[in-house]
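The complex is shown incomplete by one protein chain, all other protein chains being positioned as in the whole.
As written, the chain order gives the labels A and B, with residue 1 at the start of each chain.
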Amino acid sequence: MTETNMAVRSRGVVSETRHLLFSVMPGAVWIIVFLVLPSIYLMAVAFMTNGPYGQPQMPLSLESFRQLAGFGFLGWSPGNLYTLLRSLWQTLLSTVLVVIVAYPIAYYITTCREKWRPIMLLAVVVPSWTNQVIRTFGWMNLLAPGTPLSDAAQALGLIAPNMGLYPSNFAVTLGLVYNFLPFMVLPLYAAFEKLDTAQVQAAQDLYAAPVRAFWHAVFPQTLPGLLAGTVLVAIPAFGMYVIPELLGGGKGMMLGNLVANQFAGSANWPLGAAGAILMLIATFVGLYAMRRIGKRLGGGEEVVI
Amino acid sequence: MTNPMPAPEVEYSDPLDDIRERDEAMPREASSIELKGLRKQFGKDTVALDGVDLTIEAGEFFTLLGPSGCGKTTLLRILAGLEDPDGGKLLIGGKDVTDIPPHRRSVNTVFQSYALFPHLSVRDNLAFGLRMRGESAVERQRKVAEVADFIQLGSLVERRVDQLSGGQRQRIALARALVCEPNVLLLDEPLSALDAGLRGQLQVELQRIQKRLGMTFVFVTHDQDEAMVMSDRIAVLDSGIIQQVGTPSEVYEHPVNAFVARFMGHDNLFAIQRSADDWVDTDLGRLQLDPAQQRVEQQGWLLIRPETLELGIEVPPGYNRLEGTVRERLYRGSRIEYRLDINGATLMAVASNLGQRLHAVGDRVTVSVCPEDLVRVAA
Partner (left out) sequence: MKKRTLQRGLTAFWWVTITFLYLPLLVVMLFSFNASNSAANFTGFSLRWYERLMGNEQIISAFWNSLVLAIVSSVVALAIGCLIGYGMYRHRHRKLGWLIVLIYLPIVLPDIVFGISEMAFFVSIHRHTGLLQPGLGTMIIAHVTFQIPFVALIVYSRLVGLDATLFEAAKDLYATPFKRAVHFLIPTLKPALISAFFLSFTLSVDDFVISFFTAGPESATLPIYIWGAIKKGVSPEINAIATLMIGAVAIAAVLSLMFNRQGRH
């Protein structure tokens, strides 16, 4: 290797690295400064003490986590625990309901003519392009007292006379299902489209009964899509703020509302930050779990979106 | 072929580039190429080129031939400047261009995938190099019209690239390189994506164009027939080393080793068990050789070209005589191929179809082998 070639080579490596830095640095620095640092700061706030004006201050303590668990000046109260359990329950319930609706829809689209499929997918996705506040407001209009839906519910004796269907936990679940349905349909559709029909036919030959054929040949092949959809639905549902705030009322509060309230009305930043840490842990545990399961299914890459 | 890494590229803009490059890239006559000890390695273990020394004459149609992974594409990319060698020197037209970036080399490439710009029309594709070199609009128009005429695709210049057939794309890619009047034209398996008929036609056309322009062509292929049809000289590469350089007939008739012989399509190779100046022992028995032929040291191979064998005639004096049985006969139209069994060894023979009586499977035949047609090759 001659000296000039050595020089060329090392110059090449240096300029390549410089190129990488120049192209990637502005964005990387932006995300680090305006998202990573703020998140770290928020985590630090969780370990500070709440000041008299709701501002975090020294000394460091675990007080905020105690408060999050429900311990206050007046002893233990179950309020926060209920909120947490409600968040988990709403997430679980709405995810299951979304699957129940999305699964047949995704399958139905694949059975339609090829030229209609993109239009049908678009039809499912278009509503989610509208602002979440507006969509939720639409449901407020639909579920308010005096609307046909509320009247029908009253006639069936499901709700008290002159009441609306919102605010209620039911309205929150409905809002969540409405909001996240497209996120489940898309990955499930992708899974159905790739379905190996030869396997299905073989299964029909072997098992004869359609239910068993479905269970042995179709369902396993759609699992990666189902998993991807679950990530896309469950994680944001757990942190949802707008829907429970508008449709849930005081008794429909979820973790997102608990966190947000600490930064708005009753200021208690450390408590809110502690709640945010809980949400982050749930997010990353959820992502990690799905990834692990996804890898075992062999569809790892798709699951991580 | 062996390019797992993207070409490193120097990505800063020098205001002097435009002025310098105009000077560098002005059309000149055909250039010779000299490679001195070129080395290239990918990662830790993959040696693509292992000290290549080679001289390509100005105006020559030169082919780099070898199986995939032999280093021929890497060599071509180093000539183009798309890859930096780890060691060694590259001279084009007597000038050291090892450190010159591709956009300042008067070398153009016809890529295997053609690499026509999808966002430009055929005309703009053809004019791209001239435009980048800063030639005037009038010049550009004249040259593009000329080259489009030259390759007989003048009617296509307004089309979009995706409206062209494979053969048309191939020619446009060639024209886009030719219009820049480079000193050296590099062709990276440009015909591999075409069907057999079109391929043969373009082989002839490429050769004709090269002779007419007198440009230096460096052609990369893994197809030995294509290499023989088109080239003035061929370099056969394997594992990053040049095995043999020579004219098509030299490489085909006198391969230096078993790899080259096999790669050139020879089947009749027999391990030499014992040998003297004028004879060898193989599975076929003892055969007389032309004593003028160079002796290969130690273990070597004996090459018998099937078309030199004569079947079922009176054995001329001085010829080797072999007795065997026809095991298989393949009728190929212009020629007939026989698979013969001789003392348990398999020998292929080819006879031109001159209307003679064909030998049937199971026939005993006599084979005459001229000592001068027997070639000893190294292992």
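Criterion: contacts are C-beta pairs under 8 Å (C-beta built on N, C-alpha and C of every residue); 3 or more make two chains touch, one makes a residue touch a chain.
Owing to the predicted nature of the structure, the values given are computational and were not obtained by experimental measurement.
Summary of contacts with the chain left out: across A:134, A:156 or A:198, the touching residue is A:134.
Residue B:180 is the one among B:78, B:180, B:209 or B:326 that touches the chain not shown. Screening B:65, B:80 or B:202 for touch with the missing chain picks out B:80. The omitted chain makes contact with just one of the residues B:133, B:199, B:266 or B:305: B:133. The set of chain A residues touching the chain not shown comprises 16, 19-20, 22-24, 26-28, 30-32, 34-39, 41-42, 45, 101, 104-105, 107-108, 111, 120, 122-124, 126-127, 129-135, 137-142, 144-147, 178, 181, 210, 235-236, 238-239, 241-242, 246, 256, 259-260, 263, 269, 272-273, 276, 279-280, 283, 287, 305. Residues 4-7, 9-14, 17-18, 21, 25, 80-82, 101-104, 107-109, 111-113, 115-120, 128-129, 131-133, 162, 176-177, 180 of chain B touch the missing chain (whole complex, contact as defined above).
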